[in-house]
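What you see is the complex with one protein chain gone and the rest in place.
Coming up: subunit A.
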Amino acid sequence: MDVNEVDDDEFGFSRNYFLAKEFKGSTKKSNHKLSDIDLVEEQELRTAAANIEPKHEKEVEELVRSYRTLYQRWVFKLRCGFNLLMYGFGSKKALIEDFASTSLTEHSVFVINGYLQSINIKQVLIALAEVLWDQLKAKRKNYSGNSSRGGQQPFNSRSIDDLLEFLDEPQVEEKESFICIIIHNIDGPGLRDSETQQILARLASCSSIRVVSSIDHVNTPLLWDKKMVHTQFNWCWYHVPTFAPYKVEGMFFPLILANGNTGQSAKTAALVLQSLTPNAQSVFRVLAEYQLSHPDEEGMPVDNLYATCRERFLASSQVTLNSHLTEFKDHELVKTRRHSDGQDCLYIPLTAEALEKLLLEIN
């Protein structure tokens, strides 16, 4: 808060950064490879991951429960027109949903799971508009019954602008009526791109919408510019670490020890190769043999490969060879890189031993 304090922080940050950079240079680089660990089979790893014994379960529960005293304040902030942003270490999914189902019963609550890989934001808007429309219809019936939007366009044929406009229409009858949107991980992979964030910002500023959202990434604020932060999202921040495991949020992340394993990729390569034509397999073998016999070269020049394949009657033209190569590249069996003399070279991104094993397998 103090000017000096801020400066100190900044200084500390930059110092740490450079220390870390230096550290890398000064210490001996670790020669150990990931493959030196005796890795267990992926299936076993997944089973073990699903059965991890949680630590501090009781304390976490107690901590999450302690936030219940804040619920009334959160409702108050929402009613005053603010949106809530929850951050802090630990999954906040359960906390926010508990808040919504205990304290926001008077309002419709809509959930967006931002931690999923892809979310169609337009579908979200359409669904929201339908919720609001139902709500308005129910209210109108209660009051007078004059539905002014009898001949309206169905929501799924409207544009995003129209939908947002509909959600932003002032509701004269009841100021207090709003739909609360819970966005788990507004910084999640499905929502992270700037266009979606712009739409979410506009959504958050709509008069009949309030947002309760969670973030986990330390650099999330970089997604937003000043207009979004100050005039649209209008966040009220809450630091609510829960230390609950990121069970659902981490569902789609690959386990780091499950891939990058040479045995694993040689196995998948073999599977792919077995599904290809014998000719294609032979082309691959040419390339593999070349790579094994020239371990120091950057790869096999394309012309070279073509010449060899022609000699062995594996490819009659450049076109057929290219079709094989495209297939290999699509499955990441083969990659290209630029040779030092400027020529494009082909290589197989596997170690020599893995390659040998692979050749044995396709024979």
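Keep this in mind: a residue touches a chain if its C-beta (ideal position, glycine included) is under 8 Å from a C-beta of that chain, and two chains touch if they have at least 3 such contacts; residues count from 1.
In the analysis below, contacts and distances are computed from a predicted model.
Participant: Between "Bardet-Biedl syndrome 2 protein homolog", "Cytochrome b-c1 complex subunit 2, mitochondrial", "2Fe-2S ferredoxin" or "Origin of replication complex subunit 3", choose the name on the UniProt record of the chain that's been left out.
Facilitator: "Origin of replication complex subunit 3"
Participant: Kindly state which of the options A:129, A:244 or A:355 is in contact with the chain not pictured.
Facilitator: A:244
Participant: Can you work out which residue in A:124, A:167, A:206 or A:315 touches the chain that's missing from view?
Facilitator: In the complete complex, the chain left out is touched by residue A:124.
Participant: Write the list of subunit A residues that the hidden chain touches.
Facilitator: Listed in rising order, the touching residues are 1-3, 6, 9, 12-13, 15-17, 19-25, 27, 29-30, 32-34, 36-40, 44-49, 51-52, 55-56, 59-65, 68-69, 71-73, 75-77, 79-80, 82, 85, 87-90, 93-95, 97-98, 100-103, 105-113, 116, 118-120, 123-124, 127, 131, 134-135, 159, 161-162, 177, 179, 182, 190, 198, 215-221, 226-227, 230-231, 234-239, 241, 243-246, 248-251, 253, 255-258, 260, 349.
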